[in-house]
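Before any comments, here is the structure.
All protein chains but one are shown in place.
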Amino acid sequence: MQNSRLPSGGRIDRKRPLNFRFNGHRLQGYAGDTLASALIANDVAVVGRGFKYHRPRGIIGSGAEEPNAIIQLGRGATAEPALRATQVELYEGLEASSVKGWPGVKFDLGAINDWAGAALAAGFYYKTFMRPAKLWKFYEHFIRRSAGLGTAPSLPDPDTYSHRNAHCDVMVVGAGPAGLAAAVTAARDGARVIIADEQSEFGGSLLASRESIDGLAAPDWVALQCRTLTNSKNVTLLPGSSVFGYYDYNFLGILQQCAIEPGAQNPGRIRQRLWRVRAKQVVLAQGAFERPLVFCNNDRPGIMLASAVSTYVNRYAVRPGRRAVVFTNNDSAYQASLDLHRAGVNVRCVVDSRPGGAGQIAESLREAAIPVHCGSIITNAYGRKRISAVEVARLDLSQRETLECDLLAMSGGWSPAVHLHSQAGGSIHWDDDRHCFVPAPSVQPNRSVGACNGTWTLATCLLEGHEAGLAAARNSGQRLPRDQFERTVSAAPKPANDAANEHATTPLWRVPGARDPERLPKQFVDYQNDTTVSDIRLAAREGYTSIEHLKRYTALGFGTDQGKLGNINGMAILAECLGKPVSAIGTTTFRPPYTPVSFGACAGESIGSLYDPVRKTAIHRWHEDQKAHFEPVGQWLRPSHYPVNGEDLQSAVQRECIATRNSVGIMDASTLGKIDVRGPDACKFLEWIYTHNVSKLPVGRCAYGIMLGEDGMIKDDGVMSRLGEQHFYVTTTTGGAAGVLAWMEKWLQTEWPQLRVHLTSMTEHYSTIAVAGPNSGRVIEKLGCDVDMSREAFPFMTFRSGNLAGVPVTLSRVSFSGELAFEINIDSRHALDTWLKLMEAGREFGITPYGTETMHVLRAEKGYVIVGQDTDGSVTPVDLRMNWLLSKDKDFLGKRSLARSDCKRSDRKQFVGLKAIDGKTVVAEGAQLVTGQPGRIPARIPIPIAGHVSSSYYSAVLQKPIALGLIRAGHTRVGETVLAIGSNGVEVPVEIVSPVFYDPKGERQNVQ
Amino acid sequence: MSRYSVFSLLRNAISHNRNWPQAWRSPAPKPAYDAIIVGGGGHGLATAYYLAKEHGLRNIAVLEKGWIGGGNTGRNTTIVRSNYLWTEAAQLYEKSLKLWEGLSAELNFNVMFSQRGVYNLGHTLQDMRDIERRVSANRLNGIDAEVVSPAEIARRIPYLNMSRTSRYPILGASFQGRGGVARHDAVAWGFARAADSCGVDIIQQCEVVGIRKRGDEVCGVETTRGFIASKKVGVVVAGHASVLAGMAGIRLPIESHPLQAFVSEPLKPVLDTVVMSNAVHGYISQSDKGELVIGAGIDAYNGYGQRGSFHTIEHAMAAIIELFPIFSRARMLRQWGGIVDVSPDACPIISKTPVRGLYFNCGWGTGGFKATPGSGWVFAHTIANDAPHELNAAFDLARFSSGALIDEHGAAAVAH
Partner (left out) sequence: MLIIDCPYCGERDETEFSYGGEAGIARPQHPESLTDAEWADYLFMRSNPRGPHRELWNHAQGCRRWFVAVRDTVTYRFSETAALQAGASGDAE
């Protein structure tokens, strides 16, 4: 069972054993364990395999920096790849497996690469597999198969994610000593505080500390601070929440782990919540990462960071080994030797590279009778699946000695976690005394405190946190009333032990060897990507000397730990190669996220049906009841056709077309954009927007209008109705509605602010019902209408206001089908009711609802364009033969562009009708038009393209196919036969004809 | 240049890799060159390479203010395709694609061009019209392209959400099998190494701060390492085109915007092609390392900050989950931003300028990576001959006056 569980201590609940499986083995841990600590308790040494050389790997760290213990958690839809065992909290039934190794982690055939090492050095893949080019995909297949840290689930995610926005005065990142001190102080000063820590328990390093603060044992002090914060109404505590991104304007992203069981399904519960926080002030107290030491075979299982060893012993009460050696270049690792000693582990010695050894803490080791070898190093480690011994030597490599051990705790000094400071735009600089990057002054309102500021002693961390909390609260301005705290802010917390007498870290970036590093066993710098010292030296030799080149060439820092462990060592080793100080190497950018964030959490609620809002007309429900087929148009859902008796699209459309042409059809046109334009200068304004003479439009009349971009290309079209001298009502296309209104507003406000005009969107307020066909007027009259519907009293392109079935409406006599037709504009509240009444009244005429498809056919029969289908941003009104709409009397937007040389070319693509020569082929919409005879087009690629088919249908009323398109100089080529060639490559001869196929004289709109 | 091969790998392995030569030199700038290329990204290095190789110029410098390949070359989603709508664009990108197909061998550097195909999804009837139009045009332009049915898409791309009831159901796609992805850094390094071996001086940490003219003729550039003379200066600096143009008193129809992208943690192979969607704005592929590589939308505002806003990332994530619901539990490992130089017609400018001897290559917007070799090839021709090649003749600055724009906005699917 848990052979390496210590008999007592730790922050685990021994009354709650938890069963779990790792690589198929049944194991047990306790509540409070991480998967990593539970694996150590069960003496599992090999947890994974290296990326390139497939060497056995063990747990090295205890948190976000872990590069080796990458596991796949759970199964099925809730599986999670690439998690760090050090961050996975144990739960009952947890199932995890290693992500590397075939057939398994214990025996991995890929380990053969370890022997081929030198041929697989950095960048080897750039130097081979170059020819033949086709074979690359073959090699690549195997490379791809060997890559990857886990498998994506093969089922959709059943879990729920949520977003929450929050504002605060002071955001504290990290709840270790400095962060807690900052949060408590800021809260006492009345600031609204949010404090987040990636661990589920606040306290950070204090949870594994044996210090005491303000007379309390460190964990008790933490508990007291947490109680204080929990009891404050102005504080939000976010445990288990990783602040992953620090963006502009003090915007921070926090990923909160809501469900305890990350691999389990949590129906009805939020699995993760993404907090989007705007903070007035930010205190960064994220701590620091311990650096590994770089020596031969430093990747063997059983070699761990010293701080991780302390954490496992003190916090989780597990023993990562039985016979330990400690290797360090600074004082902090001495604590690990003491912790191990207290836990009953045989600490054989501390190997300290510094000739002078440690400061005050060395005393404690003497008391514990732990030998210290100063000025010594570890040059090699032995044992493959677990270390069995290490080689110790003097710095000059003399006095070599092999020491048996199964645990090596190492510390190469500390790197402050400057990630968020850097993400926030702050620069960092190399500190030659502390041998690490420390934050330079920030550019956003934030302060770094504690270890992430390069501050190592507990007393100073607490003091910095306290002062920063106070300053942040004071600088955040507005404050909540201080109702629950004393007005005086207490002094900074103080630890019992102020380790002022600490000896400085002495850099040891790479343990020297008797031979070139290239000829020694591998010395790993980046564990996850298997980047070694010789890789870095090779990159430098080949000229990849910029740190960014080095990283990209060797993959240093590109693992899922993003270089938290290896980057600094790697930079220093590069500096050594180049004979430069580390400060001259520069640093790479710290990019978000600090730790990985699930896609689901980033997307939040905006998935599935909430991916994009659905806009529905007031009549939508009726369409649904009729089992209409819908198509998305912009954000709207519009009926495309109404199949009956299992009709397919084409039969439905033909039926709808015939019914409309022969009697009456009805369409929900509510999605058209509608803009109310009014004010003394409304006419003047619209003169700029539209190309025709707006002032000549009498009140009561409608006009078709187009608008151009300033580039002269068709932007949108619609019908303009003049409701009064200073009052217009214009419609736009469905898709263009929002854009057109915004565009009009921009011109109005920025270019012509002196014009007194108000623009109001009426799209949602009014519904539009189009009733088209020879019987349309009769249907409307049947409802009881006080408008004289006679042709004389209500001529084409006019509108009338009146009452229809007792409801006020505006009727427009406009037609997009060429038939007698009316558009009923009606308050959306009455739309459905009126629609139903029209359906009832129309029954005797066989009134037929039609959708967008039929509307497209009807208008194509008349040669009317649809902006966005027959135009594409490169089409002018002249190309469409709409010259009649272009006023010569005024300037309008886009007019000047029409006079540019390219717009005046006579061989521009121009709008034409197209008729299949065989009289039966419906050419594909989008087919290209090529000049030439069938089978005779030039074989030389590229084949010149003359134009394309923009619309193409079978016309039921004409009993033949019709098409519209744009073709070079089309207006002069009527009668010519060209080829339409679709994606299937079939050549269809088509004749260029007038685009008006039906009722060319336009008589039907006056049928009554 | 010492050739790379499996034999050189083995030979060097025996000597513990201690004898590899520098991939390219780091020379000090000479006082004068026959041609100067400003910008050491993929396009600039390719230009220098082809100038040396195809046009026989030997005395060439590439000036890079930071490290080569450090701009958009190293910040994109590595998609390569040529299925553009208009003949002018299609021919230019197709030239590039053809060069890609032989690039590893040409440069003796494996740029890992992997022709795993590119799908552009259609979600509306108008999308499908546009796809039909683009595919049929592509075929006339000699570009491999096909329209793919939903059933076929479902077969070829497992895990893609083919539900008819999703917000924007997938109605079909266009497919270009010769499209794919490449290793972005390797392109810069491969061109650098090959150009260097032709005698090109690649000078890093050398920022151009001024363009010196004599009359209406260029005579050199002021740099942070002093004045360097040349009668031919080609500027290809992506996001910073306007800044460099300003030094020569030229205005460009360019606006620089942030464009963001991100990758997931590495996963076992799950997506073996490139999927792009216009309506559900996202594009995604999986790298050889296993990372899902995802492009987000462009941020609306002008920006030189190499970073954008987080909500843009959120939108891209939602789009990806909409397309691939199984990726909801994948995790974003790294996000970054580049600066894209957007032109009014979503097409590049590869052109002479009013200043004699000064040439600009810019305006690639979100789609420059795929054009790297072709862009260098035509730009080299333009510089060497003081006249454009027929492939880039339409991409001149004059089109903004004449109105002969090549509008690749609407119909060319996502312009990436």
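A and B label the chains in the order they appear, each numbered from 1.
Here, contacts are C-beta pairs under 8 Å (C-beta built on N, C-alpha and C of every residue); 3 or more make two chains touch, one makes a residue touch a chain.
Since we're looking at a predicted model, the values are computed, not measured.
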item	value
Hidden partner chain, touching residue among B:G117, B:G190, B:G303 or B:P325	B:G303
Touch criterion as defined above, residue of A:G425, A:G679, A:G802 or A:P942 at the omitted chain	A:G425
Touch with the omitted chain, as defined above, among A:R16, A:K106 or A:R278	A:R278
Identified contact with the non-displayed chain, of B:R3, B:R164 or B:R251	B:R251
Touch criterion as defined above, residue of A:S398, A:N645 or A:Q754 at the omitted chain	A:Q754
Where the unshown chain meets chain B, residue by residue	240, 242-243, 246, 251-256, 300-305, 309-311, 344, 400-403
Contacts of chain A with the absent chain, listed as residue ranges	247-249, 251, 276, 278, 425, 443, 710-711, 742, 745-746, 749-751, 753-754, 891, 895-897, 899-901
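One rule holds in what follows: only the chains that are shown with their structure count from here on.
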item	value
Of chain A, residues touching chain B in the complex	78-82, 116, 118-119, 121, 124-133, 136-137, 140, 143-145, 147-157, 159, 161, 245, 247-248, 251, 253, 276, 516, 518-519, 534, 538, 541-546, 548-549, 552-553, 558, 560, 562, 589, 591-593, 596-600, 602-604, 606-609, 611-612, 614, 631-633, 640, 711-712, 868-869, 872-874, 897, 900-903, 924-928, 930, 941-945, 948, 950, 981-983, 985
Interfacial residue positions of chain B with respect to chain A in the complex	4-6, 8-10, 12-14, 16-18, 20-26, 66-70, 74, 87, 90-91, 101-102, 104-105, 108-110, 112-116, 123-126, 129-137, 139-142, 145-147, 159, 166-168, 183, 185-186, 189-190, 204, 264-270, 279-280, 286, 288-290, 307, 309-310, 313-315, 317-322, 325-336, 344, 399, 401-405, 407, 409-411
